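For this depiction, one protein chain was excluded, whereas all remaining protein chains were kept in their positions.
Order of writing sets the labels: A and B. Residues in every chain begin at 1.
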Amino acid sequence: MTANTSRREFLQISSGFLATSAIVGQVPFLGYAPNAEAAPVADKIVPTTCELCFWRCGVDAHVKDGKVFKLTGQMDHPLSNGHLCPRGTGGIGLLYDPDRLRTPLIRKTDADGTQKFVEASWEEAIALIAKKYEEMTAANEADKIVFFSHGFGSSFFNRLFAAYGILNHAHPSYAQCRGAREEAFGMTFGHAVGSPEGLDIANSEYLVLIGSHLGENMHNTAVQDFSEAVSRGCKIIAVDPRFSVAASKAERWLPIKASTDLALLRAWIRILIEEELYDHEFVKANCIGLEELRAGVRDATPEATFAITGISVEDILAVGRDLGRYGSKALVHPGRHVSWYGDDTQRSRAIAILNALLGNYRMPGGLIHQTKKFGVGTPYKFTKKEGGHHYKSRFPLASQTPANEVVDETKKGNFKSWFVYGTNLVQTLGHVDDTIEAIKALDFLVVIDVLPMEITGYADVVLPEVTYLERYDDLDDRVYRRPYVALRQPAVPPLKGLNAKPGHEIAKLLAQAWKLDPGLFPPIEEYLDNRLKTVGSSLKQMSQVGVMVKEDPDIYRKPGEQLRFNTPTGKIELSSTRLKAAGFDGVPQYTSHPENPPGYLRLIYGRAPNHTFGRTSNNRFLGELLSENELWINRITALDLGLVDQEYVFLINQEGKKSSSKVRLKLTERIRPDAVYLVHGFGHTDPRLKWAFHRGVSANEMITQLTVDPIMGSTGMKNNFVTFAR
Amino acid sequence: MSRERKYAMIIDTQRCVGCSACVYACKSENNVPEGFCRDWVVSITEGRYPNLTLTNRSERCQHCEDAPCVSNCPTAASHYAGDGTVQIDRDLCTGCKACIAACPYDARYIHPGGFADKCSFCNHRIQAGMTSTACTQVCPTGTLNLVDLNSNDGKAEALLKGRQVKQDKTHAGTKPKLFWLV
Partner (left out) sequence: MTEIVSNKLNPDVLPHLAIWNWEVPVYLFLGGLAAGLLVISSMSLILRQRSNSKPTVKRAALLAPIALSAGMFFLFLDLAFKLHVWRFYTAFVWTSPMSWGSWMLVVFYPFSILQAAILYKEELRAKFGGLAFLDQAETQLSKIAVVNAHIGVGVGVYTGILLATFYARPLWSNAVLGLLFLLSGLSAAAALMLWMAPQTEKRIYSRLDMYLLSLEGFALTVFVIGGLTGDANRAQAMWSFLTGHYAPWFWSITIVGGLLLPLVLETMETLGKSKFSFFVPLLVLIGSLSLRFILVFAGQSMPTFS
């Protein structure tokens, strides 16, 4: 099996399975009897945990005749509070997706050299993986294997690989998403912002959104809080090249020139310091480096900032002074996806510093830092394999391995196998050709997924997982302002005719094949039950209630409370000692980024509330209202370029990369003349994704210029520019 | 029988982010067939860059007090339910489409089953004693509120207090019952 993998071809799996897609209404000649049930009544309601995105709201699955027909928000779950975002309701579109992977697949090469997938039994597939990794381990190459994961279900594989001795672990959620923010806040406050973000938005009186389009970025509780704040009269400042939904709620919309956020943030820091508007008491007691900061932002005058950002001096001053005026009741939102321009850590640092100067730390409306979990115990002892070696990132302050670094090292031959759980790296990392080149250099690629995402087409072994509505996962016991523990349990048994398995069973099969300690994966129900017994509950009880919540803990700091921060100095570091020690600027400095080449517009991207990027774009239920993305382009710019509203065009970026599908133009007043906007996650190129195939255009495909943050490897994806072809 | 109810919906456009959770929730609650919807979201942008306003409005049947769909229905399939809602009796409907032509809000459609269909304010939930519709329940922003205007629970008053209220196409004279807070 190793010989055929050197020249990896992209394979298509024949399909035609579960062809149950609904028939759009053709009214029959005489009409049906009106027995189309108006509102079905559930036989049973199963509380479980959503997986349409990674927020993990509690959902109630309404089941009738063995079919989930409705998903609603759990009333008592602190993340849903009875409500759901559009995607949460759309879980049925995933469960009944006719394109789901149905059986394990193994890549085989015929005598004539053509490659194909053959359907395999679980025994064959597991044996193949087990054997391959045993061989690599025997050859001392366990450190040439990388486990990629995204999502809640990966916990069982974490345990499996720790026990087996595969220690390289990468998440695209790090360098492609929140990593820079978490590192920057860590450098400043000693802890990350976390997910769900530790922010008291609901009680803010002045909220600056810079690089966040909350409301379109539809994390349920965050949007609940945001709407509550808006309704209570919180002043919103939206810094965005696009007139986002959040901007429409804002007191001021600052249509900033893309890539210049850091200049604006520094200007505000300067105003707070120069005009003595910062929280003197808080800063004196808890921060160090004020004078270094003062000196470091001296050049960030409003006038100089206007020249860089295009934001008027008046707006810069007004917002800076308002920040000072609202003080601890103001919040500068740290954003979520921050891998943008290559200076992402410093950009997030500036946000962290602003919040520190406002003194909003653990204050109503500010940053909150809840550390308490619900605290479910684990009455099992899972031993890790002793010794072993794992890859150390070349980025000095990276606490995880950036996914793109793994790509680079794989191309150099330093990694030989990837084991990918639930993340479609081909549509995720930017620079698709680079990712594919790395994949082709691999000896062995294993992919676990629910759908035939692009990456499965490159795999040696594809393992189909059941959806979150058909499986148990581990308990959700995370830090949140109201500590809770929640259960994910099957609402229905795995669909008939699908030879797919839950993640915990797949992990267990591998553990058995490797003859690991059988105690590593006790029967899942017994395991969950025993864990729940440590908090006086049981699986039986939890399967009925779904969630247990602790009373609101005191999340705000008391007057005069002594604070201690987990930084090298034990203080909030306005100038970072760790950055300085590693040779970087202790205080964020602005560096300019490439400008639009003539005739090109900067490509920015974001979310639509109906989708979680590429994960849901094959979801027919969600796709009904948003089946393809549109390219937002300023109306005047488009008219100058001779483009017509609603026409379909190809995109070509500044490096000559042409999109593989066309995208519809949306001519709008809602965007700066020098930028275009796409919802990320469309334009799938795998025809097995029958719904999503070539619908809209892939932003990821257009992102070939990756600007990497030298501090921790955050992979900037917003330095690409596009033009059009008909 | 208790007193007569008069259900209406108060929709706070300030809170709304236009996410369409209401549309999806309605579709699965009410078994609305693929390609159809009982509620929908309209986004209206006005102005020129960079001086813009944007309003998101979740819309549906207005359950008019003087409903032209009811007066134009030749078979009494469309009727007032006595709780302030307008309902359709599928057993009476011939699919003649007069109600669709009559509705100034274009809230109706012909169900593939052959009958006129539209938002019912989730009357099956109301009848089961619930105080929410699928859309008001799911809404993560608290935009949508089902209220009983004949109630003395103070809910409607609290929502309306100090707010500017807008109604759509009042010139059509149908006395609509969706109230938008702007």
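As a working rule, a residue touches a chain if its C-beta (ideal position, glycine included) is under 8 Å from a C-beta of that chain, and two chains touch if they have at least 3 such contacts.
Note that the structure is predicted; figures quoted are calculated from it, not measured.
For the chain left off this view, which of A:Glu624, A:Asp686 or A:Glu701 is in contact with it?
A:Glu624
Using the document's definition of touch, tell me which of B:Ala101, B:Ala128 or B:Val182 contacts the absent chain.
B:Ala101
With the full complex in mind, choose from A:Thr637, A:Thr668 or A:Asn719 the residue touching the hidden chain.
Answering carefully, the residue with contact to the hidden chain is A:Thr668.
List the residues of chain B that touch the chain left out of this view.
Per the touch rule, chain B residues meeting the hidden chain are 20, 23, 35-37, 40-48, 59, 68, 71-77, 91-98, 100-106, 108-110, 113-116, 168-169, 171-173.
With the missing chain put back, which residues of chain A would touch it? List them for me.
25, 27, 29-31, 33-34, 624-626, 635, 668-670
FYI, only the chains that are shown with their structure count from here on.
Could you work out how far the Cα centre of chain A sits from that of chain B, in whole Å?
35
Hey, which residues of chain A end up touching chain B in the complex?
22-28, 30-40, 69-73, 82-86, 88-90, 92, 215-216, 218, 220, 223-224, 226-228, 230-231, 243, 245-249, 253, 255, 609-610, 620-622, 624-625, 634-636, 668-673
How about chain B: which of its residues touch chain A in the complex?
12, 14-21, 23-25, 27-31, 33-36, 45, 47-50, 52-56, 90-91, 93, 95, 110-115, 120, 122, 124-125, 134, 137-143
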